[in-house]
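Here the structure is laid out as structure tokens; the discussion comes afterwards.
Left out: one protein chain. Kept in place: all the others.
Chains: A and B, in written order; residue numbering restarts at 1 for each.
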Amino acid sequence: MPPHCPAQIIDDVFRMNEITARREMVAARGVKVTFGAVKALDGADLVIHCGECVGLVGHNGAGKSTIVNVINGSLNPHAGEVSYGGATAQHGISTARAKGVRCVFQELSLCPNLTVNENARVMHAELAGWNWRTRAVALVKQQLGEIFPGHGIDCDSTIDDLSIAERQMVEIAISFAGLNEKPKLVILDEPTSSLDAGLAAQLMAYIRKFVGEGGSVLLISHILGEILSTSDRIVVMKDGRVVADRSASEFSTRSLVEAMGNVVREQEWQRAVDKRDGAPVLAMPPRRGHGLAFQAHRGEMIGLAGLAGHGQTETLLDLYLSRNSNWWPARRKDIAFVAGDRSLNGIFPLWSILNNLSIASLGDISSRSIVDHDREGVLGNGWKKRIEIRTPDMENRILSLSGGNQQKVLFARALATTARIVLMDDPMRGVDVGTKQEVYDILRSEAATGRTFIWYSTEMDEIRLCDRVYVFREGAIVAELAGDEITEKNVLEASFSAGEAA
Amino acid sequence: MTAARLLFTKPWIWSFAATVIVWVVTVLFTGGASSLGLSQAALTFAAFSVIVGIGQMFVITLGPGNIDLSVPATMTLSGTLALKLMDVQDGMILVGLLTSILLGFAIGIGNYALIKLLRIPPIIATLSISFIVQSTAIWANRGLRIKPPEVLASFTTSSLFGIPNIAIVALILSVVAWVLLKKTIYGRWISAIGQSTFAARMTGIPVDGTRLVTYILCAVLASICGYLLASFSGGAALNMGSEYLLMSIAVVVIGGTAVAGGNSNIPGIWGASLFMFLVVSMLNTYGFGAGFRLILTGLIIIAVILVAGGRQSNR
Partner (left out) sequence: MKISSGTIRLIIPAASLALLLAAVFYMQPRAMSYTGLNLLFNLAVPIALATVAQMLIMAVNDLDLSMGAFVSFCACVTATFLQASPAIGVLIFLGAIAAYAVIGVVIHVRELPSIVVTLGMSFVWGGLAVLMLPSPGGEAPIWARWLMTSRPPFVPMAIVASIVIAAVTHFVIMRSSVGVLIRGIGGNVRSVERAGWSVIRIRAGTYALAGFFAVLSGITLVGLTTSADANIALRYTLLSIAGVILGGGEFVGGKVSPIGAVIGALTLTLAGSFLSFMRISPDWQIGAQGAILIVVLALRLFLNRLEKREKGR
């Protein structure tokens, strides 16, 4: 096309108008951040305009959290620049906040000892002066009502007394609330991790409304459906760089996963015949006297399904603690546990990868209570190869690993024991797709050798991998599904009671 | 070069460096005349701090909030009862030692029973127990000061090849403790509990059993120390343990053990114990009054902890 063709000029003008109309809310360009030898960000660009919701996806270790911390001011980039509203400003938490950036973090970041309104006071410096309590309550109440209609949270209660979902709701509401002016950009890092589907839908609807009114949202979630349906634009990160940045309509689940660098594997899992023969290896009467009883047989893979927080974790803890003395060392380990919240109750942060892996099987690699260092090393190297822990040296500290690899260590810790029963407490939370597939393969082969797995999962894909599924609702088992009965529809039906509007 | 760098990453190196400096400064003042006597005295008195310090270190390794404040009362009661029982008879030396150890067992069990049954923080539980133990000691100590048996007294005050016997005992105990910490399953367990009690429980570690053993270990070491100290100083005194309350905590922390738990350090306890003794004797040599001595001791503790640095960040 000739350079001065009228159509081209019109097109350019149109584009320029579009650009000026869509003002930059925040722009991070050419950002580089390194932690020691690790390049967390290697020249990443992220621009968020006013009035748009940007979805951000990527592996663990792709640099999502790092770029969020750069934008919200808590991390200084080693190279590149960050500008708010088009103007480069001083960098720092207070600058970012003054420019209207708010952040809801993956791990809950309220003060558990304070009440809801006191937390609002901490988050909103402008609530100063007399009578701030009344104003704080009004602010939070109004915002909670707007995002989660019919929530029923008392704003005078201490955060400790709230459920995890309620805490997350409060945190989201406090972040979206604004006394004098609304926030301009809200960063949501896995905001629905503790919310059930109904609450998540309410939140997604509110995000659309907020964006429609000119606000911006940066949404990070591993639930690709959420990202696809709510975002205007999706940014895919990989190895500290942005590898794709396109309109959401140009993506599908499949293309997103491909962009992240993972090949979707086809379901190749064939269910074996019913393994319920002989005496159960593990059994439990109905919890609190209602619902169905729990039973597990040798070599079974049993799923615990249902909405999050309906008694699955408690069941696992009961099963584990009932078989495990708190006073005497066990002679033979017959049950092992894989934690879900690895930073809270899984890893030992001061230790090497090897020590983290071997802690549950020390009895097998020691003689006369003295740990045999060579046998420990053999054990570690064996599992390093088998489960592909990505590290040059098993003596490195556990925290040098990415989250997914830390989780693999926790799996190896349980599988390395002689335990015939392995309990898993939603261990795949926040783990990248590639790691998941690797672990699934290992679980299958272990089940084939006669190990029993009891697996609480919040993800439907994982529930489908199980031989038999118990669905939980309100702390009790309400349904048992086996074989081909395990479908999303059946699980959902059992998860919601008939009289309840989802 | 790399060896030196490796050495400097060890948290205990600082306490030893400080010890050497203080030693040199003190010896310089006296023109080198006191070097042997000073070293022997330092080893002897440091040995007592080391023995209680090791016990305290095991407890502190169990994680935040774990601390044993009953150490001084345990030392006093153990020294008092053992001397009373032995009654200056050489034949009773072993019986006395055994009594001390049993007493430590009982106090350790009492401490942990209170922590567990009343679910109160160890600092309060061990404090309450220490009140009761101290009262028992006051009651038992009534009357004359009893001398230790002759053989025991000469053992605790003499040396082997110039090294005080007490220091040798402390060294043996340190080696045992080191093996316990670094090589055995138990050592792994207490470190795991110190880092995350819940995670430790969920990997199948018998948390309560391990903690009980640790509190017993600490009380037994305090008892042994009280037994030795009373024999060394020619009789038990009611306040003989009091300075070891702060001392046992100070040597553990200055020695580089993480107060947050999970990480412990035995060589550091030696460095810190020697350092603490030498500081006091240095100030004495230079003729400072009690007030200045206290102030300087405090400032030096703070300076050491400032140089040694805080806990390392997790990442």
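Throughout what follows, a residue touches a chain if its C-beta (ideal position, glycine included) is under 8 Å from a C-beta of that chain, and two chains touch if they have at least 3 such contacts.
Here the structure is a predicted model, which means the values were calculated and not measured.
Trainee: Just one of A:34, A:109 or A:369 touches the chain that is missing; which is it?
Mentor: Spelled out, the listed residue whose C-beta touches the missing chain is A:109.
Trainee: Where the complex has a chain not shown, which of A:64, A:121, A:233 or A:468 is the residue touching it?
Mentor: Once the missing chain is taken into account, the touching residue is A:121.
Trainee: Which subunit A residues would touch the chain omitted from the figure, given the whole complex?
Mentor: Within subunit A, the residues that touch the unshown chain are 72, 74, 93-94, 97, 103, 105, 109-115, 118-119, 121-125, 127-128, 132-133, 154, 156-158, 160-161.
Trainee: For subunit B, which positions touch the chain that isn't shown here?
Mentor: Output for subunit B: 64-65, 69, 114, 118-121, 123-124, 127-132, 134-136, 138-139, 142, 246, 249-250, 253-254, 259-260, 289-302, 305-306, 309-311, 313.
Please note the rule applied: only the chains that are shown with their structure count from here on.
Trainee: Mind checking the centre-to-centre distance between subunit A and subunit B? Centres are C-alpha means, answer in whole Å.
Mentor: 45
Trainee: Where on subunit A is subunit B touching in the complex?
Mentor: 35, 320-321, 324-330, 333, 335-337, 339, 344-351, 355, 359-360, 362-363, 366, 369-371, 399, 413, 417
Trainee: Looking at the complex, which residues from subunit B come into contact with subunit A?
Mentor: 179, 183-186, 188, 191-192, 195-196, 198-209, 212, 258, 262-263, 314-315
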